[in-house]
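A single protein chain has been omitted; all remaining protein chains appear in their positions.
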Amino acid sequence: MRAHQLQHKLGKWLLISIAVLFLGCFLLLPLVLVLVSALSKGLDVYWAALSEPDALSALQLTLLVAAISVPLNLVFGVAASWAIAKFQFRGRSLLITLIDLPFAVSPVISGLVFVLLFGAQGLFGPWLAEHDVRILFALPGIVLATVFVTFPFVARELIPLMQAQGRDDEEAALSLGASGWQTFRRVTLPNIKWGLMYGVLLCNARAMGEFGAVSVVSGHIRGRTNTLPLHVEILYNEYQFVAAFAVASVLALLALLTLILKRIVETRVAHSLNRGAHA
Amino acid sequence: MSAVLSISAVQLSAPSRRQRDVLPGLTLTLGWTLFWLALIVLLPLGALFGKAATLGFDGLYDALSAPRVRAALALSFSSALIAAGVCAVFGLLIAWVLKRYRFPGRGLLDALVDLPIALPTAVAGIALTALYAPKGWLGAPLLEYGIKVAYTPLGIVVALIFVGLPFVVRTLQPVLEELEREQEEAAATLGAGPLRIFIKVTLPALLPAWLTGTTLAFARAVGEYGSVIFIAGNIPMVSEIAPLLIVSKLEQFDYAGATAIACAMLTVSFLLLLPLNWLQGRLVRPVH
Partner (left out) sequence: MKTILLLTLLSAMSFGAVGAEKITLLNVSYDPTRELFEDVNRAFAEDWRAKTGQIVDIEQSHGGSGKQSRSVIDGLEADVVTLALAYDIDAIAEKATALPANWQQSLPNNSCPYTSTIVFLVRQGNPKAIRDWGDLGKPNIEVITPNPKTSGGARWNYLAAWAWAKNQPNGSDASAEAFVKALYAKVPMLDSGARGSTTTFAQRGIGDVLLTWENEAYLAQAQFTDDALEIVRPTISMLTEPPVALIERVASRRGTRKIAEAYLRFLYTPRAQTLIAKHHFRPQSTEVLKDHAAHFPSMRMLSIDAEFGGWKKAQADHFAEGGSFDRIYLVR
C-alpha cells in the first residue's frame, strides 16, 4: 500500500514537473523576456516610451477600436448562441463552423479581404471614391478587420455554456407568463454572465493585440492610424528596442490583467456552481 | 476560454415541436446571426474566392503547383501538424495536471495558458526569436548541444506550439471538470486503478474535445504569420511559410495568385473543422 502510494506520488510530481517545465519554457519565458527588456534601461526610459505622443495616440486608437469592435461581437455572440443553443435546426454544425472560420484565416488574409472589397481597385472601390467615403486606411477599415478577427470569441464561449444550461429555466419562466425579453434579461443573462464576461475579456484582449490584419488595412500613418501593436513594430524598426518592449509590455500586462480577471471570474463561477449543487 | 470549445460534455435537449414554438426569439436571433455572419465573414471570404476564381482552373492549378508554393504549403501544413501534435500531447498533460493536482503556482500557470491569445503576435514573435536566437536565453544552451532553433523549421514549430497550446488546454479543461466526479465514483465502485480509469473512462470521454482543440490549434497554426515571421528563416523551399508567400505575391501585385494560396489554406481548414463540429454535435454525453 505504501509503495503504491509512493509510486502514485512520484508519478504525480513527475507529471507536474513536466507540465511546469513545458509551460515555463513556452509561455512564461517569453513574457519574462518582454518585461525584462522593457525595464532594462530603467523606469524613466520605460515611462518616456509610453508617454510619447505617437504612443499615446496609438493607445487612444487601440482603445477606440476595441470599444467599437467588442460590443458588436458581443451582441452577435449572444444572438448566435441563443439561436444555436436553445433551438434545433438543420445546418447547425455548418453555422458553427462558419462562425469558427475567422480563427482559421491567416491574419494576412484577414486584412487582404477588406482590401479586395473596399480598396480603390476593389469591389466597392469606385463607389466609395465617388461618394468620398473612406473605409480603408482609416478607422472603419481597422474596426472591420478587428471585428473579423475577433468574431468567434464571444459566440464560442457562450454556445457550450448555454447548451449545458438547457432550456428548462427559460421554459419555466415563459410558462409563468414572462415575455421573451423578460426571460432573456432575468433568466438567461444572469446564468451566462460569467461566460459572457470571459468571452468579452478575451475578445477585448485580442482586439487590442491584433497585428497582422490591421497592418494591412491601417496605412501606418504615424500619429493617426497606428494601433499599439503597429507602434511596437515601428519602434522595433527604428532600433528602439527598449521602447518597443515597453509598449509591448503594456499589451502583455493588459493580457495578464485579462487573465487575472478571468481567474477571479472562474473562482466565483466555481463557488456559485457549488452553491447551486448543494442547494 | 475555459468553457469554450467543448460541446461533448453538454446536455443536448431535443425539444419537441411544441417546445420549440414556446421559446421565442429564433427568427430574430438567427436572422441577426446570419446577417452579421454574411456581412463580416461570408462577404469578405466570398471576395477572396472570387478573386482567386479569376485565374480560372488552369491558372489556379499553375499557381498552386509551382514548386515554391508547394514547398511553402507543405512546410506550413507539416509544421502546423507537428505543432498540433505536440500541443495535443502536452496540452492533455497540462490540462490534466492543472485540473487534478494542487501545487504552488498552479493559478499563475493556469492563467498563463491564455497568454498566446492575448499577446499580439508580433510581440510573441519578437520575444520568441530573442529567446531562441543563438545568443538567447534558451538558444545559447541549446546551441551547445548542436540544436539550432531560430531561423530553422524547428523555430517555426516552436512558435506554432506557443500559438496553439491554449486551444487544446482550454478545450479539455471543462470536460475534465465534468469527469472528475464520475471518475471518483467509478474508482470507488469498481476498485480500478488510476491508469485503468484513465484509459477506459477518461480518454474516450475526452476524445471529442481533444480532437476539436487539436484541430483548432492546427487551423490557427497553418495561417499564423506574426509570431512565425521573425523566427523563421524564410529561405525559399526550406523555411518559407505559406503566409509569407502570400505577402510575396502581393508584393508582385499578383493579387489573384495570393488569394489562390489563401483559398487553398482556408478550404483545408474548413474541411477539417466541419466534420469535427458535426461529430461534436452528435456525441451527446449526459452530464449528471
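Should a chain be cited, it is by its letter among A and B, assigned in written order, with residues numbered from 1 in that chain.
The definition used in the following text is that a contact is a pair of C-beta atoms (placed from the backbone, for glycine too) under 8 Å apart; a residue touches a chain by one contact, two chains touch by 3 or more.
Fair warning: this is a prediction, and the values are worked out from it, not measured in the lab.
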Shown chains that the omitted chain touches within the full complex: A, B
Contact residue for the chain not shown (choose from B:V89, B:L190, B:M237 or B:L271): B:M237
Chain not shown: contacting residue from A:L35, A:A55, A:V70 or A:V115: A:V115
Interface with the unshown chain - residue positions in chain A: 115, 118-122, 125, 129, 134, 136-137, 219-224, 234, 236-239, 241
Residues in chain B touching the chain absent from view: 66-68, 129-130, 133-135, 150-151, 229-230, 232-237, 239, 244, 247-248, 250-254, 257
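Just so we're on the same page, only the chains that are shown with their structure count from here on.
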Complex interface listing, chain B residues touching chain A: 1-7, 9-15, 19-20, 22-26, 28-30, 32-33, 36-37, 40-45, 47-48, 50-51, 90, 93-94, 96-98, 101, 103, 105, 107, 109-124, 126-128, 130-131, 137-138, 158, 161-162, 165, 174, 194, 216, 219-220, 222-226, 242-243, 246-247, 250, 255, 258-259, 262, 265-266, 269-270, 273-274, 277-278, 280-281, 287
In the complex with chain B, residue positions of chain A that touch it: 8, 12, 15-16, 18-20, 22-23, 25-31, 33-34, 37, 75-76, 79-80, 82-84, 86-89, 92-109, 112-114, 116-117, 122-123, 144, 147-148, 151, 156-157, 159-161, 163-164, 166-168, 170-171, 174-175, 180, 183-184, 195, 198, 202, 205-206, 209-212, 228-229, 232-233, 236, 244, 248, 251-252, 254-256, 258-260, 262-263, 266
